[in-house]
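One structure, as structure tokens, below. Some questions next.
What follows is an incomplete set of chains from the complex, kept in their original frame.
In this document, chain identifiers A and B correspond to the written order of the chains, with residue numbering beginning at 1 in each.
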């Protein structure tokens, strides 16, 4: 028989691993336009807040639909790549706050190709955007889902730093 | 006594953590030319498929040997860096499919150095390649090993998106 404490510990571990996969699944979905993924991982009233300069969406169906927009499809056809770093997970029972960095990459369309031995010739890629992400997650009957994802551009201004500070809250309180 | 179910859960967790380390060990091995690593982590009949434009290899010994090729050694001497994002792991008993993004970086050889306060002066790095990776893994008596690794360049064409969709299969089936 598994004691309750042990069950809770193992469950918390499994939660964290499931959350890593949820975050790791985002770039493949964004770069293939997988609306079925967005529909499955956002809650019905989920919010994707991209800041003042880009259009977000509310509701898992609207967020999913945005992946099928002509603009997004054009970006995919151009070689869009979302690239995520190691996320920080703050798990609290049936809720979790994930803080992560994301690069949005695109191939250079012009310029001189560069050769790297054993790695071919390439015009390379540019980092189009670097954003910080705050993912507010909730446990549901069908797994962990996104209630709100907020991204802010790293441009030296305060909003992206506000997101980052969210990962350090436990340390700020103790200080 | 540990129940079978509990043992299975803990083993699955340990599997996933071992797999993260396997993927995290790849960039250090590629950037130091560690043939002993490639020899240990690929199966005897393992395949490294780099697509039509770059030469792959079959068999752990051949894959290991390619890290000692003059071309690869020249790339290392030039400051090659493999940089991996957070991988997605789909574990299924003694098999696993890992989907990940990888950047291949190299220092700029020319151009004006830029100064960033408290972070020195640098000509910077260029992103030479961005590739998607599909790792087909199997549990063996000596740990998780790579049966096949397939990489495809992110250039707006279908093959790299096919790899990415592999990470989302469970969602596609339910949709």
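Brief remarks follow.
Operating definition for what follows: a residue touches a chain if its C-beta (ideal position, glycine included) is under 8 Å from a C-beta of that chain, and two chains touch if they have at least 3 such contacts.
Values in this document were obtained by computation on a predicted structure and should not be read as measured data.
Displayed in place are 2 chains, all sharing one sequence; the entire complex defined by the structure file totals 3 copies.
Rule of thumb we're sticking to: only the chains that are shown with their structure count from here on.
Once the centre of each chain is set as its mean CA position, chain A and chain B turn out to be 20 Å apart. Put simply, chain B touches chain A in their complex at residues 3, 6, 9-10, 13, 16, 53-54, 66, 69-72, 74-75, 78, 80, 85-89, 99-101, 103-104, 106, 126-130, 154-156, 161, 164-165, 167-168, 171-172, 174-175.
Those residues of chain A that touch chain B in the complex are listed here as 1-2, 6, 10, 13-14, 17, 20-21, 23-25, 27-29, 31-32, 34, 36-37, 39-41, 76-87, 105, 107, 114, 116-120, 122, 124-127.
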